[in-house]
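First comes the structure, then the notes that go with it.
A single protein chain has been removed from this complex, and every other one stays in its place.
Then we have subunit A:
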Amino acid sequence: MPDDSAIAVRGLDVAYGAIRAVQGVDIDAPRGQITALIGSNGAGKSSTLNAIAGLVPIARGSVEIGGVDATRLPAHVRVVERGVVLIPEARAVFLTMTVRENLGLGIRVGREREARGHKSAFTLEDAFRLFPVLEERTDKRAQYLSGGELKMLAIARSLLMHPRVLLIDEPSMGLAPLLVRQIFAVLRGILREHDVSVLLVEQDTAVALELASSAYVIEQGRITMHAPASKLRGDARLKAAYLGADAAAGRPAPEDAKEPCP
């Protein structure tokens, strides 16, 4: 059903030298929904996201965006032509630039996408209405913003890019849980209004299952579970894996190898 699928990943392998970070991953992120990819540190979540964005090379497999193959497209082409926009976990804004300059980079992509016929009504005014603090800080260098403000700036810039598909890496990292909920409450409305689909990566299983409608669980580079979020919320196996019950059960904990952070 290519029409209903925003992102379709098939048999994805990502390797860094001899290290195989992602192996044979299949993901279908339905259009108009929030899909979560959960897993522990080093499980291959970020590598999967970066491969979809075109920021790390795909060793094997394919990535379709909106039903059209994008496996070989360079990252900037995926952004401008396909509307694939990644919000990285760290270093998600240009720290030496002002808030205005950072937002300007988003507007620039939005303009280019509009010229290609991708309409979206999300404007700078909308961004400032969503995050009033950014308007107060327009001429401040981003390096002087707080962690929460940086996150808001990255989200605002990404929405200005008129995305079809938003890839969000660890939205809860470094943010107060209340703020995460507030941001997503607003974000949901925007996503629906502008027909944006989301694939988010989360280490915090509770947060991820609260935000998403369905979730994939990735362990050591492989997908081990896929179910609606409502079903996963009560899943004993998931609780065991992510609430530290592993050791008690005598099972080896998921490998904690650090993912190369590109």
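We adopt the following convention: a residue touches a chain if its C-beta (ideal position, glycine included) is under 8 Å from a C-beta of that chain, and two chains touch if they have at least 3 such contacts; residues count from 1.
The rule is simple: contacts and distances are computed from a predicted model.
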### Summary
Given "Extracellular solute-binding protein", "Branched-chain amino acid ABC transporter permease", "MoxR-like ATPase" or "Transcriptional regulator, GntR family", the protein name in the UniProt record of the chain not shown would be "Branched-chain amino acid ABC transporter permease"
### Summary
From A:Val14, A:Ile38, A:Ala53 or A:Ala215, the answer for touching the chain not displayed is A:Ala53
### Message
I'm checking contacts with the chain that's been left out. Which of A:Gly39, A:Gly66 or A:Pro88 qualifies?
### Response
A:Pro88
### Residue, one of A:Ala15, A:Ala59 or A:Ala75, that touches the chain absent here
A:Ala75
## Note on the structure
Those residues of subunit A that touch the unshown chain are 53-55, 74-76, 79-80, 85-86, 88, 91-97, 101, 104-106, 108-109, 112, 157, 161, 262
